[in-house]
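For this depiction, one protein chain was excluded, whereas all remaining protein chains were kept in their positions.
Labels run A, B and C following the written order; every chain starts at residue 1.
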């Protein structure tokens, strides 16, 4: 049940008011009318008022539609009060659980990935990340190994008992992602690629949905609603920084999004620490904050030799830095009694 | 030839400086070294320095890379000083020409489109717009007629001698767009859908590339560079408003983008007046500004009955409003001696 | 009469609803109650509901206050339908009038100002600008000639029959501004310096109120409301660009603000073309747009020799550039039949 509130222009006629009321009733909605000396306000109440917003906006007598309360439904906590916990063969994401999603920006070779997975799994990290298909702002940048990259990822994942996650850029690649990875990532630039959302609604895999860097939390939850609506309820949200006027960081990490999403939705939420700031010198401090604020995980780019990484070296930790970050996080989790 | 400027951390060792210089030389770049009392700055000069930016960012001794000058090339005016003018069977876009791109947000029926095309062509409008595949923020909104919509558009375009433009959302639809439309639109949310850009690089049609509402002008020109790089040099840029903190308008129309793009690039630039503000009461004034500022065209949503439009009625002009806007524009074009 | 809309939390008790209703009634407001299956919405109607917003926000049962419609009143067009036209000894600002506010960023010397005023007045410009007290982001920059600058400005203004405008930074300078200038400018950084607004409420001079570069149009109109509320109804609004993520321009000129302010308010609105972009190569094109869009004036920095200006040379036109801009503007004004 949602409410849409419509403000009519000053001094509208009786006829105009009726037009609005009748339109609402034709759609099967309830109407609540509020008339002030100068303003008339109409509350429209019904299951799917959101779908009809534009029909009301187009009326000449409408000054403004100031709110549709919570246009998302399936993903909202009001609709589903308990935390969603996604279980991937025993690796649990959501609720009181915390997991690291670690690995290099891009899969570069079997040797590199083996070294990564060996190190990360020895620490206790259970989820390995690695880009095989890379979205790049410039046509002149390195674009990833493609299918070959996914195969490497799968192989080392199996060898070290880790779950693997990688970004899918296009519906064309659906079948190979279904075959090779454990979690499918939707990148920030594709958060509103509606065809991709629809297709992944039919996937059997959990979807790791990054927030667009200029998307509101509402739009992000609506993107998750797309996935639910098309059949996939295993969605992990990932805050990865938003675009603002500040220039010292690549993006501005919106830390408040974590407790806010916890209030609004039942879905797990993870923070991508590498993309949100673009600076490896900030990651160790911010990782502690991410753990303390109550997120369900942190994604961090780790590379055996960031200086030689084919991409994103400036935002990757080396092994020693990651190990320290990992250990500090465990300390805070322990103090706060969260299961890692 | 591009230059990338690298600032090293304070008090770096000789060895570190050499590391940077050698890396540059290995890539075949020229190097210019500038040493201050506290800071050392390295200028890297070469054809494709942009592709290697990340290799330098990853070095520990690098504090900051403060600029790669103009990472785009093929679309830049430095590279190609004359205006690109795209000629679609005699309809010219670019240079001193100005065209309207008018029509409804969504194709709804043959009757509606016939009424639109009849009216618009009688005024002198040569390009008809209409959405057949609609990207929607919510899974619960109207999504367009699909292929059926394109066929209607083609039919009325032919009947009234108008060129037609419509938005393509996915590579899956490439063949039908090639068959039915004259200009293929890439929507704001797909400006960095790199698979789509690559695919449309092989299209024979002009591409109407909307600026992402979260994209800098540099990123937008790099998206155009993708199209060029993959073989399509018929690109029309379209400013459609950017997301800011201001709440009275849906987006903030970045009018400065028009003269700025004219300085930076040889490509035509058009302004979408309906999406940039989301308010039909602002369009008549802003249309005059768009003509006066020197744009190559204006896209405006027009509907026989905006109150009954299936989408975007609040940002569509009715016929009388459009006619007045059209005539005012002609007046200014005449005063400024631009060919419409 | 204003309306404030309050959304209560899901499943609030009868008692909570009564608490809200009673609070409203105690303040003397009317109440309209709308109860949905899940949501209860309370409309509060009264003269000064804005003043009490926080009292409602603080209630535990309140989920959200989604709107106070138009928190400004005295400056709103609803309250005062006719255009305000400010008449300074025959120089008219507002309504259908258009004026240039031209001159250097900073007053540097009598010679410089004499040369400026001589040139500008010969073209027909009636209002001379010049900074005497300069706000500077860094403590290490040139800060203006102070009182000496105002005296120079007054002298050349009188000599050439021009009105003069200059920025006042602090209430300390009230008396000298009252004595020397014709229009007092409030800079963007001081738009919400409430002490300054209160003080200038008692001024006999028109106030030129620049929009803060990160202020919404609503906040800007509320700042004008401060001036009205404290007694000064001669307010000229000036859009000067807002801060966004775009980096090629210093700020993003919000051109839509012009028609929007015309709809919301009866006050005159001017555009500052120098600060809004920070680039002199964009001014000639944008000046045409400002004239065409229906603004009441344009502020442009002009300097006899921008290369030698003590500040803001990069955004100042030289005499030849200004003359061309001036003439193009007159052409458009003539075509649109506006009085210049």
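To be clear about the criterion, a residue touches a chain if its C-beta (ideal position, glycine included) is under 8 Å from a C-beta of that chain, and two chains touch if they have at least 3 such contacts.
Only a predicted model underlies this, so the values are computations on that prediction, with no experimental measurement involved.
> Tell me which residue among A:47, A:111, A:246 or A:324 touches the hidden chain in the full complex.
A:246
> For the full complex, which residue in B:84, B:244, B:311 or B:325 touches the chain that was left out?
Once the missing chain is taken into account, the touching residue is B:244.
> Which one, C:160, C:226 or C:326, makes contact with the chain that was left out?
Only one listed residue reaches the unshown chain, and that is C:226.
> Considering the entire assembly, which residues of subunit A contact the chain that has been omitted?
Where subunit A meets the chain not shown: residues 214, 216-218, 242, 244-249, 252-256, 258-260, 262-264, 276-277, 279, 281-282, 285-286, 288-294, 331-332, 334-336.
> May I ask you to list the residues on subunit C that touch the chain which is not drawn?
Given the touch definition above, subunit C has residues 48, 50-51, 54-55, 57-60, 62, 71-72, 135-142, 169-172, 189-190, 192-195, 212-215, 219, 222, 225-226, 229-230, 243, 306-314, 316 touching the missing chain.
> Which subunit B residues touch the hidden chain?
Contact residues on subunit B toward the absent chain are 1, 3, 5, 7, 10, 30, 32, 34-39, 41, 43, 45, 66-67, 69, 78, 243-245, 247.
Following the convention adopted for this analysis, only the chains that are shown with their structure count from here on.
> Compared with subunit B, which chain's mean CA position is the farthest off?
When every chain centre is compared against subunit B, the largest gap points to C.
> Please work out the Cα centroid separation of subunit A and subunit C, and write it as a whole number of Å.
For subunit A versus subunit C, the centre distance works out to 39 Å.
> Can you give the whole-Å distance between the Cα centres of subunit A and subunit B?
27
> Residues of subunit C that contact two or more other chains, please.
214, 244-245, 247
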